[in-house]
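Every protein chain but one is kept in place in this view of the complex.
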């Protein structure tokens, strides 16, 4: 406890613990926040199921109070240790953090439960904080790096898919839309069907019935089958290059010693990676 | 406005702006056309939904007049600046461009709305013009190049899939077609089912019910699972070779400077790519 | 016609034309047979659709007579030019070729149409002859070679998938089988469901309803998602090695000249491929 008061006076250290994640204490803090977020998620899950929520009403109320208290303390600490308070408060996560504390307080003022639900949803957005942790696991770094490096190509590919899907959806609407009791009621629905089909999801809520419609569908499926190969090819090529640059399993290809994944030169022998 | 009249006299420059896409002005022209095509798409989407179309009737009418005016001017300009007018008018896009202007004009002559719909569909074909732009983005170039280079192999693979699917579809028709209330009513339907299954789309509108039919289905699925690997392997292998040839991230493997993607030799050091 | 009689006397040449496919005339013969097979397929397709078959009854009858005549002549020629006649007659394709000629002849003797149907099905098996042609297209050769080389690994992977699917199917039967109105009626059905799910086909004819069942399903799906990567990895790795061995696009890595795909040494410079 005494340690906590000492820490409270050392603002830069407190800021480091709360906002960074590179030593033991800051990681412990992040982990605690993560656990609180996961608990708040579970509470939200249970509350969305009326039959189960009825059984555990008391526990849910206690957890609600505890979580609100925790998130409030966390929010105040974050403001307290920020060098430029206004910057944090107005930032994306600053607003999210504030909204996460509000639901319970507002329930004292407002009786309606409907708005409560929407406010509580903001608490779920805090799960994005978890993503921050990925950058500190070696494998996570490689994953994010490969995705980032493939981004440009994948975006272009997305554009390509959207154009394709629009053409196919419109064609299907023309072929199937005139049928009585057709499920292809309008062009956007047909485009939705084209996406469902080309990605091989295939719900089956919208299916062609005419012979020509089925023929076009078959073509779209085999096409989609081939197109699935494109982003796979992109990411595979990127990953293989990435692995080659960084050495197999993060080892330098010259001296075979472990290197950091974000390094451009081997720290042991200076080899360009 | 004065600039426009000057331009109108300089036919070769006008032709360059309209038919090419490699400098600032020609790209601006292409973009304007793209926006008009996208707007005409949105209009078509909304008109296919009767309930929504009723609400925005006035806006849709205005947009229809504006788009017809724009497409007419564009069509006339294209004819005007073409050196060999007949060639453009009789070309694929020449006919499409003409058809894109017609719907409104014909609605003054013909009262029927059914033919109108088909004519308007031609306007959608103009979306193919968008694909032209892909060749000017570096990533798009790599994408199209990889697909083009894999084309031969993928076509052979298609043939292979079609033969396979015919055999499987016929077998399933023999196994399941004799069942009362079977969904495998004829061989083309069974082949359609085989494609839906092998591509892992799996709508579920046609499913086997006999034990032998399910056994064959299970085999087909695991087979399809493996076959999905073939085009992925083709495209991955092509992309990795392509990346190697052009250098990682479009850099020369020798001097590490940026190269053009369609170059065969590095423009900085002459290295064969 | 005279040429045909000359050819009929030159048995070895006739045999070469009919059974091989490596020069212009033998390819022409194969193509003719392929076209006849495709026509017989289309006839079978149409006959499986009673409503359409009624409309084209006369054409179908004529085609049936023509095909039977063609297949009979082909069968007799194959026997005639074989050096060891008994060998061909008793071979797999010899029996299939015989069965392909029978349906019409038997319909004069037997009135029942049911057995006719099964006999006609054998004609469809002749489509396998098409596969023979793949070996003569360069891309087809690479495709078949890659599949052949990956076969061992893919078979082991199949075994692995079968074991996995059995375990998962049995677990799901234990979790969901006790529910009233369950779709998991027995273990084989549950295994069928596991295959449908793991291959991401997902018909939706059998779906879990309990919370634990859905949790296990979710796990199976994400697992299947990862497992789909294994054969892709196998084939990609094989294809990249194959391309490297044979040179990019079938060119020798040393002298950059075109090589044959089944060559182990470059025919221009002797480089080991």
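All chains are identified by letter, namely A, B and C, in their written order; residue positions are counted from 1 within each chain.
As a convention for this text, a residue touches a chain if its C-beta (ideal position, glycine included) is under 8 Å from a C-beta of that chain, and two chains touch if they have at least 3 such contacts.
Please read these numbers as outputs of a predicted model, since none were measured by experiment.
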item	value
Contact with the hidden chain (one of C:55, C:106 or C:211)	C:211
Full-complex contact with the absent chain, from C:13, C:27 or C:153	C:153
Interface with the unshown chain - residue positions in chain A	41, 44-45, 48-49, 118, 121, 124, 127-128, 130-131, 134, 137, 139-140, 142-143, 146-147, 154, 158, 161, 188-189, 191-192, 195-196, 199-205, 228, 231-232, 234-236, 238-240, 243, 248-249
Chain C residues that touch the omitted chain in the full complex	149, 152-153, 155-157, 159-160, 163, 166-167, 170, 173-174, 177, 185-188, 197, 200-204, 207, 211, 214, 217-218, 221-222, 224-226, 228-230, 232-234, 236-237, 240-241, 245
Positions on chain B where the hidden chain makes contact	200-204, 232, 236
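The rule is short, and it goes like this: only the chains that are shown with their structure count from here on.
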item	value
Interface composition of copies chain B and chain C: same or different, split at half	different
CA centroid of chain B to CA centroid of chain C, Å	30
Separation of mean Cα positions, chain C and chain A [Å, integer]	43
Multi-partner residues of chain A (each touching 2 or more other chains)	200-204, 232, 236
